[in-house]
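This report refers to the structure that appears directly beneath it.
Every protein chain but one is kept in place in this view of the complex.
Our next item is chain A:
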């Protein structure tokens, strides 16, 4: 079972996150486009989803809403960590389990993911 599925359009950020989390022993799969995101989640059924808010074609919040409305109850309940570059103002995302503002400390990312996976 896949540990983490991440949808992030900025390749450098995606690479950094994957590098950090992979070194903790988790399996990470990357996607860069909002369009195929929900299909990827349905297919992989990850234990945790990391979503960027601003994505091309389909925003992270839209994907989150669609995920929460999925008829597969266990899929709909997948924990979601949102990443946002919009600053503190956009941290209030009720459907997300956690929100992390960019730029972030790597330790914070690790701790947050660990807590959500356990």
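Everything that follows uses one rule, which is that a contact is a pair of C-beta atoms (placed from the backbone, for glycine too) under 8 Å apart; a residue touches a chain by one contact, two chains touch by 3 or more; residues count from 1.
By definition in this document, contacts and distances are computed from a predicted model.
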| item | value |
| --- | --- |
| Name of the absent chain as recorded in UniProt (options "Urea ABC transporter permease subunit UrtC", "Spore coat protein JC", "RNA-binding protein KhpB N-terminal domain-containing protein" or "histidine kinase") | "histidine kinase" |
| Touching the absent chain when the full complex is considered, from A:12, A:74 or A:118 | A:12 |
| Hidden partner chain, touching residue among A:2, A:20, A:44 or A:75 | A:20 |
| Residue ranges of chain A at the interface with the undisplayed chain | 9-10, 12-13, 15-17, 19-20, 23, 33, 54, 56-57, 85-87, 89, 101-106 |
